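Please see the structure below; I have some questions.
A protein chain is absent from this complex, but the other protein chains hold their places.
Presenting chain A:
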Amino acid sequence: MHQPHTLACTREDAWQPLRRLTPARIALGRAGTSLPTRAQLDFQLAHAQARDAVHLPFAAAELAERLPGPSLLLHSAAVDRDTYLQRPDLGRCLSQQCAERLDQHRANNPEGYDLALVVADGLSALAVERHALPMLQRIEQLADAEGWRLAPTCLVTQGRVAVADEVAERLGARMVVILLGERPGLSSPDSLGLYFTYAPRVGLTDASRNCISNIRLEGLSYAMASHRLLYLMREAWRRQLSGVQLKDEAQVPHLSGTSRVANFLLD
């Protein structure tokens, strides 16, 4: 009796067909009772990609060159990545020098703006690299169509969500949208998040913001994200508020994420 070599070392699970029902890593098989080599290395690759996304430097100058309109290159008060990861408070405010630059800009443009767009690396510069430009282009088109006066796009290195409040307050903007890389998951290293605030000012909490997350090819499409953002901005403009009081009730085609298989353990 001679077994094929591959079968001798590992056992496959009989329930591999269930894998189509969930993105979870089920039916991985086993070597003894441990993870087989293939599954072990697949995991290591996913983690490596997520780690690389966290530590990829934000190519802000390159992004600025590809933008159609004016932009400002800014830096948060977190001097490097290690500081950024351990001091969220520093990532929420601008460096002294950048704050002064924005104040100077305001002095030269005292009339302010209707909308400021901010891009920050957040926890994944990869997400920004892949998805910020197409999202910015769509949002600028929407703003033009509404007749809103746009501030120069602000690109903030080592920035967190709340840095947008300071940017907008210093520029004198009535609304702000920040695009930034979300915390990478094992299967989603490039997920972009978007936060919108009406009447932004330093010291606001998440209760004043509206969030649209998981913008990436396998997640929420650019078109869908822009559609929901436009709804939020129009409502905010009309009602002069944002956050928990402004529900996202945009009419969107219902996404059917369900597998359409009933619960086989009970039926």
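Basically, contacts are C-beta pairs under 8 Å (C-beta built on N, C-alpha and C of every residue); 3 or more make two chains touch, one makes a residue touch a chain; residues count from 1.
The criterion applied here is as follows: contacts and distances are computed from a predicted model.
> Mind telling me which option in "Anti-anti-sigma factor", "ABC transmembrane type-1 domain-containing protein", "Ethanolamine ammonia-lyase large subunit" or "Aspartyl/glutamyl-tRNA(Asn/Gln) amidotransferase subunit B" is what UniProt lists for the chain we can't see?
Missing chain, per its UniProt entry: "Ethanolamine ammonia-lyase large subunit".
> Can you say which of A:23, A:110 or A:203 touches the chain missing from this structure?
Of all options in A:23, A:110 or A:203, contact with the hidden chain holds for A:23.
> If you put the missing chain back, which residues of chain A would it touch?
13-15, 17-19, 21-28, 30, 32-35, 39, 43-44, 46-47, 50-51, 53-54, 85-89, 123, 183-188, 257-259, 261-267
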